[in-house]
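A single protein chain has been omitted; all remaining protein chains appear in their positions.
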Amino acid sequence: MSVSAREETAKPVRNFGIDLKTAGPLVALIVLCVLGYSLNPAFLSEGNLANLLTRSAFIGIIAVGATFVITAGGIDLSVGSMAAFVAGMMIIIMNGAIDVMGVSVWTVILGCGCSLILGIGAGFINGFLTTKGKIEAFIVTLGTMGIYRSLVTYFADGGTLSLASAARDIYRPVYYDSFLRIPIPVWVFIGVAIIGWILMNRTAFGRYCMAIGSNEHVARYSAIKVDRVKTWTYVLQGLCVSLATIIYVPRLGSASSATGVLWELEAIAAVIIGGTMLKGGFGRVGGTVIGALILTAIGNILNLTDIISNYLNGAVQGVIIVVAVYLQRGNLRAPKRKAQE
Amino acid sequence: MSVSAREETAKPVRNFGIDLKTAGPLVALIVLCVLGYSLNPAFLSEGNLANLLTRSAFIGIIAVGATFVITAGGIDLSVGSMAAFVAGMMIIIMNGAIDVMGVSVWTVILGCGCSLILGIGAGFINGFLTTKGKIEAFIVTLGTMGIYRSLVTYFADGGTLSLASAARDIYRPVYYDSFLRIPIPVWVFIGVAIIGWILMNRTAFGRYCMAIGSNEHVARYSAIKVDRVKTWTYVLQGLCVSLATIIYVPRLGSASSATGVLWELEAIAAVIIGGTMLKGGFGRVGGTVIGALILTAIGNILNLTDIISNYLNGAVQGVIIVVAVYLQRGNLRAPKRKAQE
Amino acid sequence: MQPADTIGGPVILSAERISKSFGEVPVLFSIDFDIRQGECHAIIGENGAGKSTLIKILSGLEQPTSGHVCLDGQRVELPPHGEAEKLGIVVIHQELNLAEHLTVADSIFLGRELKSHGFLKLKEMREAARHILDTLHVDIDPDARIHSLSVADKQMVEVAKAISRDARVLIMDEPTAVLSQAETENFFEQVDRLKAKGVSIIFISHKLDEVMRLADRVTVLRDGQHIATVGTEALTPDSIAQMMVGRELSNLYPPKHEPDVDAPVVLKVENLSGESIENVSFTLKRGEIVGFAGLIGSGRTAVAETIVGLQHRDSGKVELNGEPVHFTEVSQSIARGLAYMTKDRKGRGLLLNTGLRPNLTLLTLKKHSRGLFINEASEDEALARAVRRFDIRARDASVKVGQLSGGNQQKLMLGKMMETEPDIIIIDEPTRGIDVGTKQQIYHIIAALAAEGKSIIVISSEMPEIIGLSHRVVVMREGRVAGVIEGQEITEAEIMRYAAGLKQDGDHERISA
Partner (left out) sequence: QDKIKIGVSIPAATHGFMGGLNWHAQEAEKRLEAQHENIDIIIVTANGPSDQASDLEDLVSVHQIDALVVLPFESEPLTDPVKQVKQTGAFITVVDRGLSEPGIEDIYVAGNNTEMGRVSAEYMKSRLKEGDNIVILRGIPTVLDTERFDAFMAEIEGSGINVLDNKFANWNRDDGFEVMQDFLSRFPDIDGVWAQDDDITLGVVEAIKQAGREKEMFVVGGAGMKEIIKGVMEGDELVPVDVLYPPAQIATAMDVTVANYTSNAPVRGRYILGAPLITPENAEEFYFPDSPF
């Protein structure tokens, strides 16, 4: 009835709001690119762009998973250590497999399979402890963060686990090769992003995540299996970590306790820069992708110039993140705020 | 009327709940102590207890501040870097003062005064950016975290800032001396904890923090100056960081980019182990103190024995944190969960 | 419109030519309104007429697009951060406005704590809170946390909070919507007392008898327009209703179709016990409407929630179409055609930060999915259907549910439940906050559903609703079934006798029949 009657006037308002919110991170990214180009034209060279995109794939893929966890009101601090752990186990398994069955593509496939299983399993543990154990996600994943990292250190005897070079030669192309001039990791990233976007915006699962994150009671009263959906978000996160690991391992062929340090912070930052709310209830996979690109671009730009003291890299990074988010939220949203609240 | 009928059954349940909640962390701490004693009786020696308490003072004091920030629905990731920054500036200022006015107690007092001003200022910046800038606290403090740490590195020229030994001799007792056989830092910790507890539970400010964390709109409608209170929580956090720094500097007499790394995670963990909710609305200063003691005790206990590979320290720590929280929440609270929801 | 100058002293608070638009959407059109000292002025109107918006402007929560607010004849700017309260304008909002984690005493004194030397006077506040609650005759522990209270208790805390403030003007937006009769009576006592003290009261309610009982003057709004301001003595409930809806309302309740005596029993509950209920037994036949009456907290909701699996069942049996069932999740009961609509629409029913469409289909997303994907076209259809069927009025399709008027939220929630196409429907407070016109629609929908062969349980605190709709009434008291009344015996007096414990059902045969 009255809804349809007013549809016409309503639409522009809504689209405007949505545009600003999605456009915010994009604008920040474009500004960064212009800045990068003006500091050093090499920034926009094909080689550098390929590097940048490939690099952002790790954090990006993990952050897509984190978008679901955070949307459903959770948090996962363990992703960095989980990546190190999965990478380490993958290497051990592949090295072991070589001894048993020699080197072939199957060794790598076996390794990737195990990585997926491990990632899903690790995610499931996080989810299980949070939902069934009723322990805060922050504590659970802080705990597993320590556990996974310790395990890598332990298995690596404090050092580095390195993939046998025979297997590496087979596996290397997964990171270094391109398809249609776009590096394989970027393809994987694109795939994960698209699937993630569809999952979030076009399936019941995404709706459920948002519902749970915005009000768990309502979700429960609406016949949503809250614990199950929440567990799934962690499993999904684990899956994303293992995908990121699968394209990470062929890069350097090694894993150590230094692998993936602080990735959790980067992933969460990418998610939030992208416009998802830390309190849950609202997720933007597209924004997350851009958030990951922004973070990677900042590091890249800092490496392309020497006008700033190296010691201040962190400060510049911090300032850019804050300013980027300010420009997209504080300023642009301010006029609408009153009406919204 | 009929309400009263239900009251009788309801009441005991609730009181029971509160007892468990406060007692939970305490029980976990006691269990840890028993474990420590059984691993090595020296755990309960006066010397070790004094060490343990003194050590927990840093994280504890910072965590008391974090309790307010988190209760009011915020988060502060910058505390560790802020501590490093404040410590560094304090040292620079004291060293500078020595050149100008020679060494005396006043040098140290000057340093402490500057530390307080810096801490409060840094906290204010966090608060200002979050409230007036309307940027998520996570992003703001992630940014300032990078900025403060970079600044320390910069001022220390990548090295260590060290307090001139003349000043150090005067300042040392603040960490190493005792009063009534209790080390000074512990006194400070006790003081901060008591003041924090009073502030949280016996003043309007504490109520406002809880109200804001629980429902910002309600707080606003109730004529609470939301932005101001939130800013105050960050200022308080800054103050706590600077107090922690004041007792930290005499310990090692130096600051570098390695100072205070990961303190933010420890502080937040202490807060949450203590029973405060990460989503805000409900703060327990007492629990936070116990949370800090638990975290410090875990580290201490790991040093008591060498039955566990050092590589696995992080894993043991993780397991203990998760189990401690599980015991106090999951298990004990499970029977009443349904009723509450 | 006729001026009714008979009551009260000078005008205290007035709105002059207030208009309000949200974005492009106008909600109020040049409204004039005033309230005099010691008077009770009711505002009535259909759902979405703009009542809540008007009082939000009067209390500074929203700023008018044009026009202004005058206090004591002076134009005032009321900033949105609760400053109106300092001027003596106190509001009980339609949306419960309590912070869930605070205690009752904290909530009552939030923003104006009693202090000495900066420290809270906890004991005084607790005592004062207890005292205020006592005057309202409710037994709520001042130390209880808000989230542990029932919706009605929360509302009483709101009332306590409001009357404890030094109000010159007390504005109440549907304060009685969630209250039972007894509580409403206690509440009215307090309102009378305040009026006697010279406090001016603005009162919004869809319960016309309450309006007649309390108000000195009545202002009617329709679609954001001022229709009339009239003295109450010149009105009858019927004439008010007519002014509100703009048409004659006859037969609020549809005629009852007596269900087939031989109709099969579709739901049989035997000796159900659980959280706050004990040995509850009753049956529901096909095509039957069973009313659940009782005082607040008598366990009606608990029975429903235990049946559908939202609460833990300690013992007892539930049979659905002769088959024993034990649901532990709502999805299971939905799958078997048993739907439950909660009474707590803000906390349990709707996602306030989300739009209409996702809320409507949240319970039935599977139905609107093709394979993995959500079929938005089908969702849109569902929304259009629900909007038509339940007359949901949103000025703008993109509004968040939290921005809908209270009554329209309720209708949306009804729509959400009906999306599941249930055979058995348990509706908890079906018309909470709904205007008379729509009430009538909803009653007819319920009756029509029963006539179609669906079976319905109506839990309600509105006695006329129970009486007007039910074929059979189960009266609950302190978690037990106090009695079951049928046919001609369904009268207010009889129900109250059971509910208050004056009468106890001896013959349990009838219950389990």
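Letters A, B and C name the chains as they come in the text, with residue numbers starting at 1 for each one.
FYI, contacts are C-beta pairs under 8 Å (C-beta built on N, C-alpha and C of every residue); 3 or more make two chains touch, one makes a residue touch a chain.
All values derive from a computational prediction rather than experimental measurement.
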Going by the whole complex, the chain not shown touches A, B
Touching the left-out chain: which of B:Gly102, B:Gly159, B:Pro173 or B:Gly191?
B:Gly159
Check each of B:Thr144, B:Asn215 or B:Ser254 against the chain that is not shown and name the one that touches it.
B:Ser254
Name every residue on subunit B in touch with the hidden partner chain.
40, 42-43, 45, 47-48, 51, 55, 58, 153, 156-160, 162, 168, 172, 248, 251-254, 256-259, 261-262, 299-300, 303-304, 306, 310-311, 313
Absent chain, residues of subunit A that touch it
40, 42, 45, 47-48, 51, 55, 153, 156-160, 162, 176, 251-252, 254, 256-259, 261, 299-300, 303-304, 306, 310-311, 313
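Note that in this section only the chains that are shown with their structure count from here on.
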Between subunit B and subunit C, what is the gap in Å from one C-alpha centre to the other?
44
Could you work out how far the Cα centre of subunit A sits from that of subunit B, in whole Å?
29
Residues of subunit B that touch at least two other chains are 217
Residues of subunit C that contact two or more other chains, please.
80
Touching residues on subunit C, where the partner in the complex is subunit A:
22-25, 63, 80, 310, 329-331, 334, 340, 342, 347-354, 356, 358, 362-363, 365-366, 369, 372-374, 383-384, 387-388, 391-398, 416
For the complex, give me every residue of subunit A touching subunit C.
1-4, 6-7, 9-14, 198, 202-204, 207-208, 210-211, 214-215, 217-225, 281-282, 338-339
Would you tell me which residues of subunit C are touching subunit B in their complex?
61, 80-83, 85-86, 93, 97-102, 106, 110-113, 115, 118-120, 122, 137-141, 144, 147-148, 153, 182, 275-276, 294-298, 311-312, 477-479
